[in-house]
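A single protein chain has been omitted; all remaining protein chains appear in their positions.
Chain IDs A, B and C follow the sequence of writing; residue 1 opens each chain.
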């Protein structure tokens, strides 16, 4: 076991992937000489050379589109999108090409492309630097969408994503890049938990609280705080947003009868909508209350000084828990 | 009252908007001389000139991006995206610019841009010509998203969209372009039903069936067929996908206790997910069963010969109705 | 503050020539061979026999194209984008390629598929609406057709980058139209290709139209001039002159193989037919234009040149016509061999690896189909027994 920050765990995972498979190439803006604006690729260009760790021109469609061509040629490109809000110029290549080429070619052409996206807010950044665009991709057939929340997962999941023959949108909780955790750098991928499987990070009996990325830690904190009030929360780290590991969530909700989903992205059509709808379909008779969503507002990401009024935090999550349990909460007495 | 096809009703609505406000300009590929590949803008360039009905270079980001500049200058651009599947190259300009500029400029800059999108399948077309991308936009704060389903609405709603000071994604059910209906070309916008309000197109007591666009007709047909089996379906044409007129749906579901949502787009994170989740939140104690979604599969749009195995049709909708009512259906006996 | 009303020149450079015939032509419309010191050395191997083979290719793809259009009119195909008029541009470039070079085409490059030995059924299945694509790209060195305008230019660039990184001298070629040059993707491809010295040829068929829009709406400048600003050579050739196209493509491929980077080739040609069978070109262009371009036919000039070289062109035409008719007959026959896809194949190949969500959807739909039919839905004829829209329950 080594103690690494999440960013360094990703770095180690990428290094390992580069070493294990010569067809793995990293591409992106400022990922080479600079090592990425978050230093996730620090040192990798020096170690593997400019043809394995490629500083590209400033163009997201260009990066993803050339990655498609490289995949045609048998490479496994790992693309870094510098910040969440800069993924949209590459949207067409992701949604109309990367996602569809395996289908379009009747399985002849594989798109083992990993698209790394530092995502989410809470770092006091400027506009377009704190977005949570994951729902767009979870709605796109042909893509897999995952989000890591801790160093150990980051190290393993990034390698799993690269090893996957399907394209993977890999979301990294940027505000947790510098948080440390234990990483087992010796464990083999074969033994690791598949990236499609969720993790129950705290067990509980009253409420199932599902989230992913940076909010996993907040959810755990909420569970600890709630325990003081005698409320037992089971926290599930979704890890895979598409497909979702419903088996784990269902089993939990059947026991707790209550579901709260929280994410930073807006509510309308967010990942929480799908979770709430699907769990209602699958567990209707077990639900004691409607699933509650605690999300960012449906607004453009606000200026830094206001972000704490946008992002779900411990208090807002607990308010959601109170709501699902019918305890006094901010909407008590409000007609639904 | 005049009898017009949906395409001709849109043409009439656009003509009226061009005549009423000289700041209205139409922009798009092949919309001028050709009159659009669906002829929706037929004759308008001849009537209003090449500075009001503008054939643009072949670039969706270019069209939307220059529309932003025109809006800055006080114009009300109406953009045509030739087919649903070609909207993605313009995604960044729509999501990061059009949607956010009013917020970003603290209300100083308005973006009264209408983006017309012929959408959906069922016309035997090639790849990228039958997509249903509406959920991406419904998830995007700052946009309004509407879909018309008949000539009368088309005529009025396109004018309302153009008159709106907010950007509107305007979805047109392309497979119903040639279906005729009565249009009142004399009615004033002031008296018209606001585009944010849903329409109950068939009343019923057992099930609330919500849809939009081309499937509104299929849903009506389903209601007629179900009536023969003694099942009474209330059909709601959503019209506005963002924001959703929950008042209308809630009132209906409180009576029927059953909700079915149907759309052509895939299920994961589709508009139906939001509707199911929101109605569950708002009407939990009235629901007798989990809301059912009848949607396209979560696959890239399939080749033409398979599209009827992808698109919801009358039978699949009725199967969903049976499911929500607990009658024998395709999933009878399947664990949820 | 306005010292003169003429443009400042100095470094405010802008090239002037936008004459339509400002291009390399090796064979005139009437079949005269025009000497060109730069290009001639690249086609010294093209003797009358070789020229006859190029003629044969062009005649056959023209015939295939006509037959496919007819098949569409008869309801056998859902859509067809005709290549008529662009035979020289496609055959001249296609025959310059080596087998290991990789083609990233748009939707109209049927002649390239012909060069690559794509079978008739493979060619038509996608236009019939029977399959998402017709052939295995790796069997033919040619990607599946691209409908999103310009997207394939980036794919070709990435492929070429990879081929170079592997140390091979394989090249990639991207086909796109005049309209496509306005899309960001094509321009970004030029940026990447130049930056990485990618061994890629950008082959732009300027057929004068993007559906109803004339090329002048996309650019007031010759498209080949676009290249220079991105740091690569550009060449404008008579795209109806198969020799000029062949030479230009060979020059470009040679540069690519030598590690000298990308080249932009603009082949000036004309789409003689509609944009697709769904298009009505009468709404936007005149008969005069058709007549004018008809006089620059790519096949006629080769025949005239062969004639002047003493070749028995009547014999050639007879043979080629017979061959072309056979190809057309094979095409027609192939249509009927394209099976309707089985319903459940809609779920195939969405993912390369198991996907729990999609497997569940597939299972549910299987159960749904089973309600209508007791025979298996997996069989290729199952489509026939699946529910029709509006079936009574």
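To be clear about the criterion, a residue touches a chain if its C-beta (ideal position, glycine included) is under 8 Å from a C-beta of that chain, and two chains touch if they have at least 3 such contacts.
Please read these numbers as outputs of a predicted model, since none were measured by experiment.
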Which displayed chains the unshown chain touches: A, B, C
Residue, one of A:4, A:25, A:61 or A:325, that touches the chain absent here: A:61
Residue of C:119, C:166 or C:254 touching the missing chain in the full complex: C:254
Touching residues (missing chain, whole complex) on chain A: 29-30, 32-35, 37, 55-59, 61-62, 85-86, 88-89, 124-129, 221, 225, 229, 267-268, 297-300, 302-306, 308-310, 313-316, 318-319, 330-331, 334
Where the unshown chain meets chain B, residue by residue: 25, 51, 56-57, 59, 61-62, 64-75, 77, 89, 92-93, 96-97, 101-110, 112, 141-142, 144, 164-166, 196, 242-246
Touch list for chain C against the chain that is not drawn: 1-5, 7-15, 23-24, 36-39, 41-42, 44-45, 181-185, 187-188, 191, 194-195, 217-221, 224-237, 250-251, 254-255, 258, 260, 263
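The criterion applied here is as follows: only the chains that are shown with their structure count from here on.
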Chain at maximum distance from chain C, centres defined as averaged CA atoms: A
Chain with minimal offset from the mean of all protein Cα atoms: B
Averaged-CA centre spacing for the pair chain C and chain A, given as whole angstrom: 40
Averaged-CA centre spacing for the pair chain B and chain A, given as whole angstrom: 30
Where chain B and chain C are represented by their mean Cα positions, the distance between them in whole Å: 35
Numbers and ranges of chain B residues touching at least 2 other chains: 61, 85, 88-89, 127-128, 268, 297-300
Per-residue overlap in chain C, given as positions that touch at least 2 other chains: 131-132, 148, 184-185, 350, 357-358
